[in-house]
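Please read through the structure below; I'll follow up with questions.
Removed from the display is one protein chain of the complex; every other protein chain stays in position.
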Amino acid sequence: MDLFDNVSPLDYRYYGRSKSFEKLKEYFSENSRIKYFCLAELALVKALARRNICTEKTVKEVGEAIQKVTAEEVYAEEDRIKHDIRALANCIRSKVSEESKPFIHFGATSYDIVDTANALRFKKASLELVVPKLLELEKTLIELALREKQTLQIGRTHGQHAEPLTFGFAIASIASRLAGRIKQIQKNSEGLVGKFSGAVGAYNATSLLVEDPLKLEEEILEELGLNASISSTQIVEAEPLTDLMHSLTSCFGVLANLADDLRHLQRSEISEVAESFGKEQVGSSTMPHKRNPINFENVKSFWKHFMPRMTSVYLDQVSEHQRDLTNSASQRFLPELFVALYLSAERLNEACKKLVVDKERMLENFGKNKDFIIAEPLYILLAFHKHPNAHEFVKQLTLKAQVEKKPFTKVVQEEPEMQEYLKKFSKEQKEIIANPEKYLGKAVEKTEKICEHWKKELAL
Amino acid sequence: MDLFDNVSPLDYRYYGRSKSFEKLKEYFSENSRIKYFCLAELALVKALARRNICTEKTVKEVGEAIQKVTAEEVYAEEDRIKHDIRALANCIRSKVSEESKPFIHFGATSYDIVDTANALRFKKASLELVVPKLLELEKTLIELALREKQTLQIGRTHGQHAEPLTFGFAIASIASRLAGRIKQIQKNSEGLVGKFSGAVGAYNATSLLVEDPLKLEEEILEELGLNASISSTQIVEAEPLTDLMHSLTSCFGVLANLADDLRHLQRSEISEVAESFGKEQVGSSTMPHKRNPINFENVKSFWKHFMPRMTSVYLDQVSEHQRDLTNSASQRFLPELFVALYLSAERLNEACKKLVVDKERMLENFGKNKDFIIAEPLYILLAFHKHPNAHEFVKQLTLKAQVEKKPFTKVVQEEPEMQEYLKKFSKEQKEIIANPEKYLGKAVEKTEKICEHWKKELAL
Amino acid sequence: MDLFDNVSPLDYRYYGRSKSFEKLKEYFSENSRIKYFCLAELALVKALARRNICTEKTVKEVGEAIQKVTAEEVYAEEDRIKHDIRALANCIRSKVSEESKPFIHFGATSYDIVDTANALRFKKASLELVVPKLLELEKTLIELALREKQTLQIGRTHGQHAEPLTFGFAIASIASRLAGRIKQIQKNSEGLVGKFSGAVGAYNATSLLVEDPLKLEEEILEELGLNASISSTQIVEAEPLTDLMHSLTSCFGVLANLADDLRHLQRSEISEVAESFGKEQVGSSTMPHKRNPINFENVKSFWKHFMPRMTSVYLDQVSEHQRDLTNSASQRFLPELFVALYLSAERLNEACKKLVVDKERMLENFGKNKDFIIAEPLYILLAFHKHPNAHEFVKQLTLKAQVEKKPFTKVVQEEPEMQEYLKKFSKEQKEIIANPEKYLGKAVEKTEKICEHWKKELAL
Partner (left out) sequence: MDLFDNVSPLDYRYYGRSKSFEKLKEYFSENSRIKYFCLAELALVKALARRNICTEKTVKEVGEAIQKVTAEEVYAEEDRIKHDIRALANCIRSKVSEESKPFIHFGATSYDIVDTANALRFKKASLELVVPKLLELEKTLIELALREKQTLQIGRTHGQHAEPLTFGFAIASIASRLAGRIKQIQKNSEGLVGKFSGAVGAYNATSLLVEDPLKLEEEILEELGLNASISSTQIVEAEPLTDLMHSLTSCFGVLANLADDLRHLQRSEISEVAESFGKEQVGSSTMPHKRNPINFENVKSFWKHFMPRMTSVYLDQVSEHQRDLTNSASQRFLPELFVALYLSAERLNEACKKLVVDKERMLENFGKNKDFIIAEPLYILLAFHKHPNAHEFVKQLTLKAQVEKKPFTKVVQEEPEMQEYLKKFSKEQKEIIANPEKYLGKAVEKTEKICEHWKKELAL
């Protein structure tokens, strides 16, 4: 098929043309999905052979057969018999000796294979692909935070200038949240479980074959490095995968927040950061001078598309009795979220690595309301020195400064009521009142502390 | 690219391998997206030529050039300059004479092209593809309703047997809802609008070129059969497309309801309908006797995946100032909903055409609680004949029947308090009390009325 | 109950303490819900009396009885019998003569009353309360747009300065979208329908009483000014109400966009608008100088909470067979959206009426990148005068200006290649190149046109 005949933008534009395509398709393409099914079928015969139900010859044959199975032939067989997993079994069967044929998919129901293979696939994809990419971004953010830990920036709440901090501190806040999500993705991907309990979860079929079907289930899953579900029906209980999807979705939320913050810091009036811009790059088809934050916008846009898909995951928790099939098609879409998160992390990592930070502009912006920043420390210090009504008193002074259009510092110095308190202020306290940029609290130390904590926790 | 290297199940499984692929890709593939962009660029030069700003030669050259533009080259150019629409303009420019070059994308901002082309594409896709397919399903349902209008079935509320109706009536209810959605899709696709108002919507650029840029906008859009937005910024206001997506999403809800109803009617204990089953078809990889309602389950599953995407559409209503780009990637996914709805309608249409209806089983199920069905008409008739407390009285009789394990009809006939009322009952009223299957109300006539109404409205 | 023992913030904070509480509770409280049920029961006896099935005396009695019915007694009766509508019927019955008793709820199923009463209630609430409040906001926005139609502002796309427009034009864009939503709410609230077709929609019960139960249904609904559903089951088809909820939800999206835009324009670095601030108002519990955009933030926050509830509405489209009851509790929450939208419109209206617009700051911000704004008209004019590669040429000049840190206008004037083209420019064209604030396109005229259009359409 022509790439551009696809309908999904992931396929024709983002994943299909990404430089990570070769890596991603090993976990997320339909080819990989079938490959993992084959691994589950192989694990079954391995476990059977360990118990001498089938021979090592069968293991060898199946191992060779699954190398040759192609998605194309499985789909062709499915077209004929209208059942995807039976089709796969037929394709493997056709490649082994008569003696081995009966042991293909032996005692298994489709979802013994599907749920087990998906648990393996999503676990490996998370640990081998998604987490490492998120760790790259984490590393970049920590480096950025440490590099800019002293860079003065005005803190903003409600879009309004609030109190001072450093740009490194602001980045560390996001880095910390990302780090927490990475840990959770690790944990939840390791919590995925497989099953081999048959058509309704009661081990009906495998009880015919062995005395201890729960033990057999464990052995099969052990071949794949997976634990068994505590309690499956035809399918593994929905929650382990629901938890992983939640981890990915909420991690996406952190990326969206990072993207949004940088996007706003790039606003023309703020201009504290900028995406690096290629020489041939066009910002607008009509405005030749435009420099748009396209990478940050793209990540936000991906999040807007993918986050609501969590609702489908929650809907899939409900499956009638020992299961209905209404989670089948919907679950086929799950790999898209992994891919979208991976690509967004990659994009942000590259943008943040080359992020242009304009320290002078940060200082300039800081200066704009500098005068008023001291309102908070002034109120605190007045209260500290026992002013009975410090917050209201300072608020009135700020209003006075605005009404009289005088510098707030001047109003403060001239205010008679202030005099007795000013006397009580220590030298350091007076300095902060005079130099708001010193009112930095523990921004620098906290940045270091956060970064050290996560470097250790994540072994970065 | 290998089809099975795709990540989207639409691409590798549903759309990409569907028998409707050739038709669908004309509207929904990335190739088609670029084709529609080209049509918008052509409309621009046509309108310019009508005003002698450029010549007919340019129109001819552009008309020929866009035949040759391929997605591949546009993407290659975009890779170089990082701007998709400027890339397209460059590709067209490279195929026309020096004289024509300046008029390509002349005075346009990217979204003059993108939003206009998408309005045209989604409108045509709706009217030429989605609506006709939905009408096929509607026709099938109406035929089924009329064919089964006399087929007695027990009405079910809360999963409990309630009062009699006919299977045709039940189908007509769904058909009526579908018909209403079809009308709304038609209306809302015709409500899509284009724009040619420039980078912030104030006609800054085109005001340089002509006296009456609003008129020029109208002329360009007229070439494409579209109306102009009443008020655009860089983009068309979000609401017309939001309305269309709502129509599609809520239409999907009706299909999901149909699928769910039929799925439940196919439950082993109910078995009133069945999907026709292919001879080679396998129901379960392990239970050779299974006959699963896979088509109905698939439609429900699609709906579970696609319905929540409406949240992204609502999120995209908010775009900062004259727009931010965070709706760009997310809107690229919109065609997927059209495709999913189309395929679901196609699937349901085929399943319903071959639906096996087991009238005997319907009668048998009806019979199971037949005795109690007369509770409602009995209470109504008692009230009609002035019983002061009919509902409570009949409820006590039903409890009595259950406690004494006697037929309800018998309890009724033996009850002393009943006697004076039974005397007042007309012959017809007595007949209904004795034959619950006659308590059908206007099920047959209403079925006919509904079907006639929509056949006329939809010109079926 | 103590107001502050409530759990819903609507009750204890927003609706319950709002100045519109008295008006809102007439449509949205539980008391009002029961009042509307009573109106539906009254319409039933009125229609029965018209046909002489019951007497005018019964109508009179019921009319008086429903004045006396209280929510409290209905709930007490429901506690006893565990059925809300039968409880209501019992309460009315207890207040009329023996003769009238049988005609209360005669032939009706619960949802004949519930769906009919809700259609009436939501229709009236929309037309009498929500739409008028939205029209107040619309009027305020139109007045603001017209007042500020000449106020120069820089247009912003992607958070970047783009091309000039006026603040009035920006407001008119939102006003136009809001106006479109108001029209749709009007239309969709008028599209709500009632039903009187009994327990499964087949008129089983009413067919016992009259020859023409569909006509009777029409007559009952006519008493309430409602149309009958084309095709109901136990319930009215979900779509008319789904459409209204979509209208309200997407209208909320427009309010959120307005709130977001104003919120960002109030950012410290932009400061083009401000919420008016009360004298006693505190901006921050610790920063006495803060002036936060709390009203705009509140509207955005409400939207974030209420918009996703649309998913529940879509879920409620699916109801098994002639209905299951899983839409009952969920639909009880629907009035909350009306209330939230009303309160948000009220809040925005008040904030916009007192909006502080800082024209000087707008001019100052405009000036910041003024120099580059001419890049677009320059490129357009060069193309107009047949420059073969105008976009690329101008882009290179902008880069040159940045690299050489010279004013862009200067670079343009000095560039040798420019000279031959500059000669061809008309006087007006030269003027725009020199005075970017004149590059306003049709911002003023379009503002007027949009406002006139909607004032007429909405009879403002």
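We just call them A, B and C in the order they show up, numbering each chain from 1.
Heads up, the rule we're going with is that a contact is a pair of C-beta atoms (placed from the backbone, for glycine too) under 8 Å apart; a residue touches a chain by one contact, two chains touch by 3 or more.
Treat the numbers as computed from the prediction; the structure is a model and nothing was measured.
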### Task
Check the options C:103, C:167 or C:302 and report the residue that touches the missing chain.
C:302
### Summary
Of A:39, A:59 or A:256, the residue touching the omitted chain is A:256
### Task
Just name the one of B:30, B:358 or B:376 that touches the chain not displayed here.
B:376
### Task
Looking beyond the chains shown, say which of A:173, A:349 or A:398 touches the absent one.
A:173
### Summary
By the document's definition of touch, the residue of C:65, C:205 or C:341 touching the omitted chain is C:205
## Note on the structure
Full-complex touch with the removed chain, picking from A:32, A:140, A:186 or A:233, is A:233
### Message
Could you pull out which residues of subunit A are in touch with the chain that's been left out?
### Response
86, 98-99, 101-103, 106-107, 155-159, 162-165, 169-170, 172-173, 176-177, 180-181, 184, 198-209, 213-214, 230-234, 237-239, 242-243, 246, 249-250, 253-254, 256-257, 260-261, 264, 307-308, 310-311, 314-315, 317-325, 376-377, 380-381, 383-384, 386-391, 429, 432, 439-443, 446, 449-450, 453
### Task
Since one chain isn't shown, list which residues of subunit B touch it in the complete complex.
154, 156-163, 263-264, 266-270, 282, 284-294, 297, 308, 311, 365, 368-369, 372, 375-376, 379-380, 391, 394-395, 397-398, 408
### Query
Going by the touch rule given at the top, which residues of subunit C touch the chain that is not shown?
1-17, 24-25, 28-31, 34, 71-72, 75, 80-83, 85-86, 89, 105, 107-110, 113, 198-199, 205, 263, 278, 280-287, 292, 294, 297-298, 300-302, 304-305, 308-309, 311-312, 315-316, 324-330, 332-333, 335-336, 339
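The criterion applied here is as follows: only the chains that are shown with their structure count from here on.
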### Task
Just grab the chain with the largest centre-to-centre distance to subunit B, centres being mean Cα coordinates.
A
### Task
Give the residues of subunit B that touch two or more other chains, as numbers and ranges in rising order.
86, 89, 107, 198-199, 205, 308, 310-311, 315, 324-325
